[in-house]
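Every protein chain of the complex appears in place save one, which is left out.
For chain A:
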Amino acid sequence: MVTFTLNGKTRTFDGDPETPLLWVIRDFEKLTGTKYGCGVAQCGACTVHLDGMPRRSCITPIAMIDGSDVITIEGIAGKEAEAVQTAWAGLDVPQCGYCQSGQIMSAVALLQMVPKPTDDEIDGAMTGNLCRCATYHRIRAAIHNAANAMEG
């Protein structure tokens, strides 16, 4: 039996311990904002915060996270999250939208660690998040806007 917190609530899981966190979140917890895109840590669509750090939930076996704290797109809060979501809406970043939960989770984690990232720091934090619609140009601008808004 694995016990963890998910968006602040204590949860347990006693299924197959190899089950990736992604499928626990989606199939068992029915939180569907976290997406499947590749299953092999190549696309970032499944990004969540695990003990405050961005983590690809598709390659994270549930057994590994016993006692950990998991935040998904449905549970993010705080000034970074607000600034990022507002900036995203301001530039109408999403196209199909499927990758965007993962993009936002990575961007929020970046701003929590680096409040005013440079373009290189944005590249470093965001290269693991694919967007097949190629909204990258706006993602970069939105991160800068979010950083500026938090400063102001």
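Rule of thumb we're sticking to: a contact is a pair of C-beta atoms (placed from the backbone, for glycine too) under 8 Å apart; a residue touches a chain by one contact, two chains touch by 3 or more; residues count from 1.
We adopt the following convention: contacts and distances are computed from a predicted model.
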{"item": "Hidden chain of the complex, named as in its UniProt record, picked from \"Membrane protein\", \"NADH-quinone oxidoreductase subunit F\", \"Phenylacetate-CoA oxygenase subunit PaaC\" or \"Xanthine dehydrogenase family protein molybdopterin-binding subunit\"", "value": "\"Xanthine dehydrogenase family protein molybdopterin-binding subunit\""}
{"item": "On chain A, residues whose C-beta touches the chain left out of the figure", "value": "15-16, 18-20, 23, 26-28, 30-40, 42-43, 45, 72-74, 85, 88-89, 92-101, 104, 122-123, 126-127, 129-140"}
